[in-house]
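Each remark here refers to the structure printed beneath this line.
Missing here is one protein chain; the remaining ones are kept as they sit in the complex.
Chain lettering (A and B) follows the sequence in which the chains are written, and residue indices restart at 1 in each chain.
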Amino acid sequence: MSERQNGPLLQVRDLKVYYHVEAGAVKAVDGASFNLRSGKKMGLVGESGSGKSTMALAMMRMIKEPGRIEGGQMILDGIDLVSLSEEQMRQTRLRRLAMIPQGAMNSLNPVMRIDRQLVDGMIDHGITFSRDERDDRIEALLRSVDLDPKVAKMYPHELSGGMKQRVTVAMSIALEPDLVIADEPTSALDVVIQRRVMETINRIQDELGLAVILIGHDMGLMAQSVSRLAVMYAGKMMEVGDTVDMFREPLHPYTQLLIESLPVLDNKGVFSGIPGITPSLLNPPPGCVFHTRCPKAWDLCREEIPEFAEVAPRRWVACHLHTAS
Amino acid sequence: MKLKGFLGYLRRNPALGGGLGVLLFLLLFTTVGRLFIDPDHAYAMSVPINRPPSAEYPFGTDSQGKDLFAGMVVGTGMTLTIGMTAGAIGLGIGALLGFTSGYYGGVFDTIVKFIVDVLLTIPSFLLLLLIATTLADPSALRPMQMALILSIVAWVAPTRTIRSQVLSMKERAFVMMAKLNGMSGMEIILKEMMPNLLPFLAISLAGAVSGAVLGSLGLEALGIGNRREPTLGMMIFWVRYYAAFIRGMWWWILEPVVAIALVFTAFLLISIGLDEMANPRTRRKV
Partner (left out) sequence: MTRLIPLRYFLHRTLYLVAVLWVAATLNFVLPRLAGRDPILERLTELEASIGGHRGLWVAEAIDSYREWAGLNQPLWGQYVQYLQNMLNMDFGYSFSRNRPVWDVVSYALPWTMGLLGTTTFISFALGTFAGGLSAWRRQDRLLNVSVSLLMALAVIPPFIIGLVLADTLAFRLKLFPIAGMFTPGRFVDLGDIEWWLDVLHHAAVPALALLLGTAGSWAMGMRGMMVTVLGSDFIAFAEAKGVKRLRLILSYAIRNVMLPQTTLLAMSLGSLVSSVTLVEIMFGYPGVGSILESAIRAFDYNLIQGCVFFLILSIGLATFVLDLSYPLLDPRISYRKQT
């Protein structure tokens, strides 16, 4: 595990991922930047279609045709992932950074027993073990995600959705990576199970000291379990900061709207959502991408793209209200 | 307006466009083509024999004294008619059985499913052969009788497809709603399911027609069918009967082969295109 206290574990700089479709380039991630310190948990929120999954896949270097990483850097512990060869990247996956998939329902190979799926990734990273070691390792992994070791001999179709998601968690931590990216890990599960699986993920994160990027679209839910928040909109980073600060004083109008629209617990207010529609990623509006829906937009917002700047210590925002002087 | 939208869709679905295009070409060939031929010349002893393609006989003539141009125009139409008739009957029966057994379930469904599965294992061509040789004088079958015989097996595949589609659709919300609103089973089938299953019905029809054409070709190539008529399968029969190879009559072989290839290409492309229409593969998951 990483003991580096100085400097972030992960630095994403000006990352750009475009999907080249017939009509042009869909700028799914367009110049996103953020840092993450080791052992910390960051939430990445944004409406559906804002580019969160694309960002996750880009960090795993698993963007598929017609998508491409157009530019930027992703520096994990001093190494730029963008510059790695395919084979180097393969070795980095699971060992340094791992992913918990979104749809656990279909994320396991239906024709292979759980134990084999648990160890094949390890074996391909050069781990060798005796039969007993292998079985012990599998048992320990399953127990660590609160699963019965008997699950090892089962096939995916014999497990419930929650159990499958736990299996994928176990797989992702098999080599104790520095960073785990979880893309809406529980969105396919029902609420009670969602909570329990999240508890397991949180506990493991504590035990292993993993850094986690938790992706979701529910800011309220997210706030309960992450110390830092990154807000995305239309492929761009709007605001990054500590969760507490961000709730106390949201700087970006978009963040403000997101927080205002959260249902308040006691009056059971209706979830109002934010008026307006998300802009096209093919032809993003000029200036700030959010100006079409922003209640505080002014002339400059329609013309000039705001810079993503550190306006207070460890507090970043892309908005002319705070950067134009 | 509507036509324009349809043509625009065909551009995005080239398989369907291509398939319909080839089919349209074949249909025009057999209909408009009649303006350029003497239909009587499609039959034996109407023109000089064994002529290679020339200005007078653009497709050449065969050893029985048929003008092959006339023969191809009349014969392609006849084969398509046989196939489409049998296919349509097959689809009709298939839809009836598929909808009722899939929707109502129960013992009836179990029996239908069992029979369909057994019949799918038995090669339909052999079944046809058996039926054709026992039921009638094999060499004097009229085209419509041929179509009827072919329809005896043409319902099996459509029944299977439609039934499984109905089964999966039965669980969908709008069918449940209709049931709660007190619609009767028949109403639900006709008003709710049928419109949604149109592409699948069309796929089944395309499959049934090309299956029936294949069946007719196989039977006729063995001489089962009306030997007088110039259907595509019968041409194959006569090609072999007169050993057209040995005598170097390439045109006689090539023409029915090309027509047959076009017929099957048309129906295959149409069903690929319809399949794309029913479940677009390009639909992207986010």
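Simple rule for what comes next: a residue touches a chain if its C-beta (ideal position, glycine included) is under 8 Å from a C-beta of that chain, and two chains touch if they have at least 3 such contacts.
From a predicted model like this one, the values you see are computed outputs, not experimental measurements.
Shown as candidates are B:44, B:178 or B:257; the residue that touches the absent chain is B:257. Only one of B:7, B:126, B:176 or B:198 touches the absent chain when the whole complex is considered: B:126.
Interface note for the absent chain: among A:48, A:109, A:224 or A:280, the touching residue is A:109. Taking the complete complex into account, residues 114, 117-127, 129-131, 133-136, 138, 164, 167, 214, 217-218, 221-224, 236, 239-240, 244-246, 250, 253-254, 257, 260-261, 264-265, 268, 281 of chain B touch the chain not shown.
As for the chain not pictured, it touches chain A at residues 60, 62, 90-95, 98-99, 101-103, 105-112, 120-121, 124-125, 155, 157-158, 168, 171-172.
In this section, only the chains that are shown with their structure count from here on.
Computed centre separation for the pair chain A/chain B is 53 angstrom, with centres defined by C-alpha atoms.
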